[in-house]
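Submitted below is the structure of interest, expressed as structure tokens.
The other protein chains are all here in position, but one chain of the complex has been omitted.
Now for subunit A:
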């Protein structure tokens, strides 16, 4: 019961335009049967201060993560999360959120691990919707509980583990953290609590492309030509490359995963969600410090 795609001209340039909707499209389609709008934010309280009418809240920290093992929820829990929000297997799910859709793309990526077919991002996210003065409400929706099947998560296609990355060394890697995290200097800030890794630096050979370079001022994704200039011309990546993206815990890199996969049409991009908090704490894995990529 998928909704028709947004035919906006800017979106049409992307490799998979059906993965995005504009604020105008969403405003027109709100309330349509088969559509569920999901807000996913960095800030766990932001939704409660006001959200798009009818949108449900999904917090990855507290809801998409398994509470004990460092992993995502299993198929059973995922089915519950969806059902409670009125999402069935054939629903069109549009994600939006704060901070350039950083967490929205993360939630979308997790949905993709479970093979949910019709997942889309609201281009510009919460910021653009608010900037345009569109309707917000604090009214909590009460979705009718849906039926969602228990499906097994696919951890091979879109997700990379440490062992996969070790085997991948020498092939394209994209480090989407800030330049300071990439070079390793951010772990040496005096006096303040550290960010959870005992070693600083990056995985050998990784290109440094901070994730937010893909976002425009108004929180929309940059047009395809500008994205291509960054990832293809400047970094020399191409759509047929086998690419692994990572950050600190795999959230910022899911934004880059979305850009490479759905906007530029890369065929094989995996997100390494263990990311620096795993790599930078692992015994005897190779690390490069400083601004150069280095080799493995």
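Simple rule for what comes next: a contact is a pair of C-beta atoms (placed from the backbone, for glycine too) under 8 Å apart; a residue touches a chain by one contact, two chains touch by 3 or more; residues count from 1.
As a convention for this text, contacts and distances are computed from a predicted model.
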Chain not present in the shown complex, as UniProt names it (candidates "Peptide/nickel transport system permease protein", "ATP-binding cassette domain-containing protein", "SufE family protein" or "Ribulose bisphosphate carboxylase large chain"): "SufE family protein"
Touch with the omitted chain, as defined above, among A:18, A:39, A:98 or A:278: A:98
Interface residues of subunit A (partner: the chain not displayed): 42-46, 48-49, 61-62, 67, 98, 189, 191-193, 195, 249
